[in-house]
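Got a structure here, written out as structure tokens. Questions coming.
One protein chain omitted, others in place.
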Amino acid sequence: MAKVAIRFLLNGSEKAEFVESGTTLLDVLREKLADFSPKGGCLQGTCGACSVLVDGEIRLACLTLAETCEGCTIETAGGLAKDGVLHPLQIAFADGFATQCGFCTGGMIVASKALLDRNPAPSREDVIEAISGNVCRCTGYEPIIGAVLAAARANSTNKA
Amino acid sequence: MELRKTYFADERRDDLKEIGQSRPRSDAFGHVTARTAFFADRTFPGTLHLKMVRSPHHHARIRAIDTSEAERHPGVVRVLTAKDVPHNLYTVLSLIQVGPEDEHVLAEEKVRWKGEAVVAVLAETPRAAFEGVAKVRIDYEPLPAVLDMEAALAPGAPLVNERHGGNYYHYDSGSSRKVRLGDVEDGFRQADHILEQTYASAPIEHAPTETTGCIVVPEGNERFTCYTNTQAMFFTLDNASIILQMPGHKLHMVGGTVGGGFGGKVDVIVEPIAILGSKLTGRPVSFIYGREEEMQISSPRAAERIVLKDGVTRDGRIVARQVHCYVDAGAYSRHSPYGTQKGAAHFPGPYTIPNVSIDSFCVYTNRTPSSAMRGFGVTIGDFALEVQMDKLARLIGMDPIEFRLINAYRDGDLKAHRQPTEGAALIECMQEASRVTNWPIADRFFELSSRTRRD
């Protein structure tokens, strides 16, 4: 078995690991680094529960080989709250009842963050497009869309 | 949200502190920070991964199983077959006297549906387990399969499950669960119109985002902790105890948050074999369905076929309703005999009909076993009943809401299964629905009350 060394920044802290070549980023995050916030819902790129940001771009950790993330900056849902302070998206999801079973929530918030980072004032259609790769099988899409729009509004209010 | 207090005003207190108030969800903080622990959100050193060898046939005799090559494969630690399972015959609901035991944990002699578990491979990595699965050789003799309920009930059909002696569940009332009220033939004679229609549905998969699975850890002293996403903790504990012939205190089931269940995680499929694997290897074992297994292997809502025959008078009274409901259990019972019975109790719907005859059949076919899902046994029946109500209203030229209001059950009405109706509120729901949607119903229908006895 070929072990390879990989280094990347995970939620602001430097990580270095030896992993089997061909290991997915999802397995490295969960099994090596105990960041369980990305979930393995399908391992085929259809559910979005493993969504993470790699250098600011949304990626599916289940289809991304860890070796291809050498030197990258990785953000996960688990690292979004800073020093116990929730991200506006997290507050909006909680306040807006945008969670049901919770399994898709991390991926939904990551996908929404990818949107708001580029487009701080999205339309409803922009939000729908941004979460179109994320499945909420509890089918709570309306509160999720509402929460993302609310977070965007809260952000703009705070900055004003 | 609006609470309309004009209905049942005398039954409502105005000093309620929770009803009508918005309260934060107790689990919201964990969910939005992605800290909520699901069963798979933990690792244990030395965990083995279990992958299943499954039947490629709908129905076949197992002539021989050769696991020797798989056992020698690098990374494979243990291979399990039927003979390794202490009590390899179970049915989840035997705990509540819905027998007989009719399903194997790992198939022996026969497979009865495409996807049935035959051999379990435990390996150091998921990849090694997949490779081990590919090395198991099974010699099958394909048998005629029956994939349709009508064909399964026809004379001379292949026998799906020998434990039942026929392709239907034997209730104490015979080949179907029966409900009888009045005289349905007499009711049809009183009717101005008779409408007989057949409704059918296909199986429906729950497709939870988190797939079915468990992780088992040996704790020493022959005791095991099983982290599981079961929706039925005590069914799981008790059935695992029976299958493994281990006292319950040796099995520590840890549940918690389920990543979507919808009834699809009540069948006790992954836990017993994973605990057995942990017991026989002394190592933690992870058995988690892949997406394809979740879609193809986990039990769906049953396919149903429902034949409704109704007698209705010109002035809108349903005087007779006859129901023949067929529920496709697939190859094994799981929760279907119970769901079928539930359906029988649910017919003829929330309507007061003097003459009713119901026969609900739980049918075995060589399809994926079906089981619980959100109102199983009832949901498809309600679809059929309400489409039928629309058709009946159209047949006699009556507004569909008014037609339902005429027939809606009221407090004190005797239901077909002899229980008096309590707290019906159906009339008031339809009145309010008509009001808010501006659906035009005659004023006299707003005078009705579910608390007033029928003339």
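A and B are the chain letters, set down in written order, and residue numbers restart from 1 in every chain.
In this section, contacts are C-beta pairs under 8 Å (C-beta built on N, C-alpha and C of every residue); 3 or more make two chains touch, one makes a residue touch a chain.
Quick note on the criterion: contacts and distances are computed from a predicted model.
Enquirer: Report the protein name recorded by UniProt for the chain absent from the figure; options are "TRAP transporter small permease protein", "Phenylacetate-CoA oxygenase subunit PaaA", "Acetyl-coenzyme A carboxylase carboxyl transferase subunit beta" or "CO/xanthine dehydrogenase FAD-binding subunit".
Expert: Listed in its UniProt record, the absent chain's protein name reads "CO/xanthine dehydrogenase FAD-binding subunit".
Enquirer: Looking at the full complex, which residue from B:A60, B:V79, B:V133 or B:I242 touches the chain that isn't shown here?
Expert: For the chain that is not drawn, the touching residue is B:V133.
Enquirer: Among A:L10, A:I58 or A:L116, single out the residue that touches the unshown chain.
Expert: Of all options in A:L10, A:I58 or A:L116, contact with the hidden chain holds for A:I58.
Enquirer: Using the touch definition up top, pick the residue from A:G48, A:G106, A:P122 or A:G140 that touches the left-out chain.
Expert: A:G48
Enquirer: For subunit B, which residues reach the chain that was dropped from this view?
Expert: Against the missing chain, subunit B presents residues 51, 74-75, 125-128, 130-131, 133-134, 290-292.
Enquirer: Please identify, in ascending order, the residues of subunit A that touch the omitted chain?
Expert: 1-2, 4, 20-24, 43-45, 48, 51, 57-60, 62-65, 67-68, 111, 114-115, 125, 128-134
As a convention for this text, only the chains that are shown with their structure count from here on.
Enquirer: Provide the C-alpha centroid distance between subunit A and subunit B, rounded to the nearest whole angstrom.
Expert: Chain centres of subunit A and subunit B, defined by C-alpha means, are spaced 33 Å apart.
Enquirer: Mind listing the subunit A positions that touch subunit B in their complex?
Expert: Residues of subunit A touching subunit B: 30-31, 34, 36-37, 39-44, 46-47, 49, 76-78, 80-81, 86, 89-91, 93-95, 97, 99, 101-106, 109, 135-138.
Enquirer: Note which residues of subunit B are touching subunit A in the complex, please.
Expert: Subunit B reaches subunit A through residues 24-25, 27-38, 40-43, 206-211, 257-262, 290-291.
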